[in-house]
Each structure stands twice: as C-alpha cells, then as structure tokens.
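Here it is, the structure in full.
The complex appears here minus one protein chain, its other protein chains still in place.
Letters A and B mark the chains in the order given here, with residues in each chain numbered from 1 onward.
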Amino acid sequence: MQISLNELAHLLSGEVVGDGSQMVHTVAKIEEGFEGALSFLANAKYEPYLYTTQSTAVLVNKTFQPTSNYATTLIKVEDAYAAFTFLLEKFSNVSQELVGIENQSFVDSSAKLAKDIYIGAYSYVSAEVSIGEGSKIYPQVYLGKGVKVGKNTILYPGVKIYYDCEIGDNCIIHGGTIIGSDGFGFAPLADKTYKKIPQTGNVIIENDVEIGANCTVDRATLGSTYVRQGVKLDNMVQVAHNADVGAHTVMASQSGVAGSSKVGPYCVVGGQVGIGGHITVAEGSQFGGQSGVLASISTPNGKWFGTPAFDVKDNLRSTAIFRKLPQLLKRVEELEKEIKQLKG
Amino acid sequence: MQISLNELAHLLSGEVVGDGSQMVHTVAKIEEGFEGALSFLANAKYEPYLYTTQSTAVLVNKTFQPTSNYATTLIKVEDAYAAFTFLLEKFSNVSQELVGIENQSFVDSSAKLAKDIYIGAYSYVSAEVSIGEGSKIYPQVYLGKGVKVGKNTILYPGVKIYYDCEIGDNCIIHGGTIIGSDGFGFAPLADKTYKKIPQTGNVIIENDVEIGANCTVDRATLGSTYVRQGVKLDNMVQVAHNADVGAHTVMASQSGVAGSSKVGPYCVVGGQVGIGGHITVAEGSQFGGQSGVLASISTPNGKWFGTPAFDVKDNLRSTAIFRKLPQLLKRVEELEKEIKQLKG
Partner (left out) sequence: MQISLNELAHLLSGEVVGDGSQMVHTVAKIEEGFEGALSFLANAKYEPYLYTTQSTAVLVNKTFQPTSNYATTLIKVEDAYAAFTFLLEKFSNVSQELVGIENQSFVDSSAKLAKDIYIGAYSYVSAEVSIGEGSKIYPQVYLGKGVKVGKNTILYPGVKIYYDCEIGDNCIIHGGTIIGSDGFGFAPLADKTYKKIPQTGNVIIENDVEIGANCTVDRATLGSTYVRQGVKLDNMVQVAHNADVGAHTVMASQSGVAGSSKVGPYCVVGGQVGIGGHITVAEGSQFGGQSGVLASISTPNGKWFGTPAFDVKDNLRSTAIFRKLPQLLKRVEELEKEIKQLKG
C-alpha cells in the first residue's frame, strides 16, 4: 500500500507543486529524508534542509516561499504541522475493537480489572494484578503476582511480566518481550563458581512508553529498573538490572544498557550499540550504530561513534586514515629509507 | 550421536579410502571443512579444496583420481552429489507425525483450514486466518486476524504472527519468533517527544524460507516488509519495517537489517552484522561477522568487513597495522629525532 501525492493533497485540501503521481509509503524527518518518504516543514530553522532533502515530498505552509532550488515536491497546505499530525491520526484508525475477557484465559479472583479491557485466551493474570481502563491484554500474556498495568496500554501476544513490575498508561509492549526477569547478578565464590545474588527489586515502565518485540528488561537487585516516560525501544533491546533509561530516549534494535547505568533523557541510541555498566550518559547524547560506550559522558547533546566511543567527527577522521594505513606505513618506510640515505 | 565412515560407506554402497573408524557428526562445504565434518566433491572446480580441506571425510565420484596429496579420507561412491543429497534426505526422516486440532486450541469459526494440518493446544487462530494443507502449528502460537499460512509450513511453539501477514509454502519458523510487530517509526514533535507513526502495512514471507528462534520481522509502515524465497535467517535476526531481504540470502545470528533497506539475493551476512537503514546491498555480497554496513553497495559479489565495512582484504591489511600502531608511532618518533639531528 502506497499513496500518491495527489491523493494526499486531496485528503489535506492542499495543492501539489510538481508531479502528483509520485508515491510515498512512509514519513521521515526532513533532514533524514529518502525516496518514498513524506516530510514536513513548519519551523523556519529547518528550511535549509528543504533544499537538500531526499524525501519525495514535503508538506509546507501555503504561505511558504522557497528561496533556493529544491529537488523534492511540495504539498502546500493551510498548516503543515497540523496536516502532518492529522495524517498520523488518520492512519492510526486501524481500530482494534477488542473488548471483553475470553473464556480460555486465567484470571485470579483477587485481580482488579477496570472497565473496557480485553484479556485474550491463554493469558494468565495472577493474584493481586491490576489492569487499568481500556487496556488490551492479547492472548498468551503472563502477568505475575501484583503486576500493575495502567490505562489504555496494549500488551501484545506472548508478553511476560514477572511479579511486582509496573507498566504505566498508554504504553505498547510488543510480542515476546520479557519484563522483570532476574538481573544478571552472581557473587564469585572462593572456588571460582558463582552464587546467585537474589534479584528482589522490580521494573517500573512509566507512561507513553513503546517497547518492541523480544526485548528484555531485568528487575533490579534491590530498588527498581526504570524505563522513563515516552521512551521508545526497538526490537531485541536489553535493559539490565538497576538501569535507568531517561525520558523520551529512543534505542534502536539490538542495543543494550548494562547494569546500574543511567542514560539521560532525549538520547538517540543506534542499533547494536552497547552501553557499559555503572556509567552515566548525559542528556541528548547520540550514538552511531554498533558504538560501545565504556565510560560516562558528561557533556550533553554530543554525537559519539565507535568502540570505545568518541566524538563522531573525530572518529570518522581516524576511520578514514585507518582505511589507508597500508599507505601510511609505506610513507614511513619511504622516510626511513630517505633518512638512511641522507645519513649515509 | 555420530556415524563412522564405515557405516556411511555401507549406507551409500561406497568404499572408504583410509581409516573407516573415524567419526563424523555434521556436513560442511569442502572449502570450509573442519574435523568431524563430511564434505562432497562433485564439481571439478572445487578439486583444489580437496587437498587442503580439514573435513574428516569427502564423498567423491568412484572415477575420481586425486592429482596431489590430501589429508582427508575419501569415500568413493557412484555419484558424490546424489549420495550427499541422499544422506540429507535420509537423516531428515525425523518424522513428526503431528496431525489434528488439539482440544485446547482456539480456532475462530471463520478460519479456513486445509486438510492434514496440526494445531497444538493453546494456539490462537483469529478470524479470517487461512492455513494450507499439511502445515503444522505447534502449541502456543498466535495467528492474528487475516494471517495466511501456506502449505507444508511449520510454526514452532510460541511463534506470534500479527494480523494480515503472509507466510508462504514449505517455510519453517522457530520458537519465539515475532512476525509483523510494529515498525520502529516515530515522528519527532516540537517538544522533543515522539508521536507514533502508524504501521499499517504487513510482512510477506515467501516460500522455502527458514527463520530461527526469537527473530523479529516488523510490518511495513505502508506496503510490505519482504523476506524473499529461500531466505535462511538464524536465531535473533532483526528485519525492520519496509526492509526487503533478497532470495536465497542467509543471515547469521544476531544480525539485523534496518528500515527500508534492500538486501540483494544470494548474500551471506555474518553474525552480529548490522545493515543500516535506507541502503541497497548488491547481489551476492558477503559480510564478515560484526560488520557495520552504513552505505549502499553497488558492486555484486564483494566481500566486506569492519565498521564501517570496506573490502575484507583491505580491511585485514589495515587491521594488521592497527595491531602494530605503537611500533609505527615509535618509528615516526625515531624519524623526528633523526631529522632533528640532521637539521641540527
């Protein structure tokens, strides 16, 4: 399914400036545009990106006048930002009208269930669980003793939440994700074997969090592991015991935060990034894919790359030379020869 | 369980040239042989590998005459390739005679079920699902509304397939894998929070695909995420929204493809490799383990390594010098001293 620019313009009572038969299939930030994507420009600060964006089309205000050449196609609307959020709302009407408790579910008699909830077959709701209004628990979900689920939260099939963990309002947790499994804590004994350190804390997922499929968020040793308000985790993200992922931070697939680390708010963590244990990462930090973060970062809003991670621009400079190390070695060998001749 | 070369020769009406009491436990390509493995040689092009292979034994045609020394043991058979495929068939008779619909499953009355299928207990088959002839749905599987499963396909315990996704014929999907979870798409708002971009597309898995345990394949934002014919994914592989994994491509464990990327056919992707978003990878590309692919690759059949990935031979040359950077630095320091003396 794709949509033509003409159809979009029609939906938004707007006007296409360019070829309206082109198709888009997703949306993207204007500065990260690509073919097939629709972006929007509402804030003058972002105007320069209009002239370089690779998005197929950009929603702009009717009053907008470009000041340079551009390769994209414009759709002029009354209010570009409002039109963009309207589109998001519109497409989200994939309404899932699931309500009621299916027969083949297990619900302990002490569970507190608010109205308008759904509990699918083969889901297991333990003693003292509470589920808030409008929440949907798909089939084959497990909620351990005392788990709290807020309002309008969706738990997709196969989610497992261990005892005492808390999930906020308006959260989405995708299939196969495990919340509250034991932290990885073992005390080394004199004979080089390990003794389990009991993991008696819990996990607290705040409001407006989305967690992808097959993620793991471990319970704290003591206290809580936190996933703060508005955090978005992609698939297969690991959050270890006693970690704290700051509000509105996003982490891409297969990344992980090790034990007791505190990631600040508004961070952007690339795919397969590893954040080491017992460190603190400043607000707004961004990490390129596969970076390894071994030490605390105190400067906010930095961009980092590599293992061990350092400033992305510096890293790319070093990386460029790394690719030419054989030539550099030859130049040094040449110098050695010349010196020898000069001395000789 | 292992098998001696004598037993193999007996099974294949062949003859061992060497010590028939040696044991093998698996098969391997002749050029990637190792102790305990059986390989075969049918194509003269591969003959040079016979003289270097580390496989314990190699099946060869009765008429084959070696032209150099070799360290492996030969098993001479009428037709080496036919014997090899015969062995694979033979060992695959681990017949799983599961048929029927177990009582404790949930099957919506609108589901279309072909004959000779199996549906295990605690599996959930939603409205408008179709399941083709001979397919086996193990216990605790979830099939969302409108999911299509082809013929002779096996879904192992705990597989979850979200609504509208399609699985082809002769596919195998291992336990815990999630197909069709929402793509990781969020629009950044002015206040630095994120708004979910509805993911309204689906996933299409073509025929003859095998997907390992605990993988994730996200549904497209609009349109489809594709896993093409004959693709083989190992465990914990991530395929993001709108990605397209080309026919007969194999991806090893813990690797991932980011959003909207197109991986060509016949590629070989090593373990823990990350392929970035919005790029295209040419047919037959091979990536060493842990490589990070940040830009499109247009040359087919290349071999790549590192993060960012570049030609594997060049990379290994640079890597070899990287290991000796302290010596290189010393040589430069020495040169500086000598220059100073010369100038002084």
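One rule holds in what follows: a contact is a pair of C-beta atoms (placed from the backbone, for glycine too) under 8 Å apart; a residue touches a chain by one contact, two chains touch by 3 or more.
These figures come from a predicted structure and were not determined experimentally.
Note that of A:L98, A:A114 or A:I197, the residue touching the chain absent from this view is A:I197. Here the missing chain is touched by one residue of B:T52, B:T67 or B:T85, and it is B:T85. Residues of chain B that touch the chain left out of the display are 1-3, 24-27, 29, 34, 36, 42-43, 81, 84-85, 88, 91-92, 94, 102, 104, 120-122, 138-140, 156-158, 172, 174-176, 208, 210, 212-214, 230, 232, 234-236, 248, 250, 252-254, 266, 271-272, 289-290, 306, 319, 322-326, 328-329, 332, 335-336, 339, 342-343. If you put the missing chain back, the residues of chain A touching it would be 104, 106, 122, 124, 140, 142, 144, 158, 160, 162, 176, 178, 181-182, 184-188, 190, 192-198, 200-201, 214-216, 218, 220-223, 236, 238, 240-242, 254, 256, 258, 260, 272, 274, 276, 278, 290, 292, 294, 307-308, 310, 314, 317-318, 321-322, 328, 331-332, 335, 338-339, 342.
To be clear about the criterion, only the chains that are shown with their structure count from here on.
Computed centre separation for the pair chain A/chain B is 26 angstrom, with centres defined by C-alpha atoms.
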